[in-house]
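I'd like to ask some things about the structure below.
Missing here is one protein chain; the remaining ones are kept as they sit in the complex.
Our next item is chain A:
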Amino acid sequence: MGLQIIKPDTNLDFIGIRKIAFIVSAVLILAGLGSLAIKGGPKYGIDFAGGMIVQVKIDKAIGVGDIKDAVEELKLPGLVVQTLGLEGDHEYLIRTSSSNITSEEVRTKINQALTDNLKAGFEIQRLEMVGPKVGADLRSQALEALFYAVLLIAVYISGRFEQRWTAAAVMAAALAGGVYGIGLLGLDMGWLILVALVITLGLCWYLKLNYALGAVVALIHDVMITVGLFSIMNKEFDLTIIAALLTIVGYSLNDTIIVFDRIRENTNAKQGKLTFGKIINLSVNQTLSRTILTSGTTLLVVLCLYVMGGSVIHDFALALLIGITVGTYSSIFVASPILYGFGPSEPRETEAEA
């Protein structure tokens, strides 16, 4: 037998410390929401806000201020200069909110200004322009994607996990109806998603789909914390971050499901012998090795991506780093305690009691 990080007889009391975990989660979520509130919502990259970015690579180290000074004279509206990637890359983003000037003008002007004012070689590596209309479309598409991911996953878990496809179908139908109804009111996509989530959670609770409830709460928790931390760190949201968020959704559930799977197995095997809290503790401990190993190897490769993946992929890797860490934490400290709080939700058990 090879190495072992977690001893087989480990029996940590995860359920016992759930209150501490809830406080930690609440603090993280509130800090993120607070940051979003102060900053007036997420900071959108050009994918969503529209505008133009020019990525420049410079031969030697140079301050953001110097670059800003160099292009200042162009009087580009909403000019922002920021570094990109890691320290040694010397890569910068010049961003402008303008939609009145053509990309050709911006390219030649920046080229000229940098040649005149910067005593260093440089290269324009990338130029992106997104019109305001497309930006708005991409934004609603991204929100829609997040929404459908949560919906489909909730339905899948309820059906597959608790063998209650009828209840899952009821939930899907109610959700679709509800969202359609709200859509008629012409509300913003952001509200639509909020309402859809409330409906999902409410239905999970009402139909006693407690596994789905735990999993969905955990994944909302993960997405909220990642979004919040991104806001606190002043990172921009663009399409690749949405991809990262959806990956986090997938990963978080993956993790949660493996723990839940064991809980279900143990519930069936040890019914009546152990309390539900003990069963959950036992299951989490049994899968702890796997949870830590898998998260460890995944984090290892994402870390490589973060350090060596280059400027374009940097924030994407950062989102994954945060998300995977939070996702691992939530499957142990959030999803399972919520399942504990609402009970095992096995239909035959409730029937037996009744």
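By definition in this document, contacts are C-beta pairs under 8 Å (C-beta built on N, C-alpha and C of every residue); 3 or more make two chains touch, one makes a residue touch a chain; residues count from 1.
Note that contacts and distances are computed from a predicted model.
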**Message:** Which of the following is the UniProt-recorded protein name of the chain this complex doesn't show: "CoA transferase subunit A", "Protein translocase subunit SecD", "ABC transporter permease protein" or "Cupredoxin family protein"?
**Reply:** "Protein translocase subunit SecD"
**Prompt:** Of A:Ile17, A:Val64, A:Leu152 or A:Val198, which sits in contact with the chain we cannot see?
**Reply:** A:Leu152
**Touching the absent chain when the full complex is considered, from A:Lys43, A:Lys68 or A:Arg107** = A:Arg107
**Prompt:** For the full complex, which residue in A:Phe14, A:Tyr92 or A:Tyr251 touches the chain that was left out?
**Reply:** A:Tyr251
**Request:** Would you write out the residues of chain A that touch the absent chain, in ascending order?
**Result:** 1-3, 8, 55, 57, 103-104, 107, 123-131, 133-134, 137-138, 141-142, 144-145, 148-149, 152-153, 156-157, 160-161, 239-240, 242-243, 246-247, 249-251, 253-255, 257-258, 261-262, 286-287, 289-290, 293-294, 296-305, 307-310, 312-313, 316-317, 320
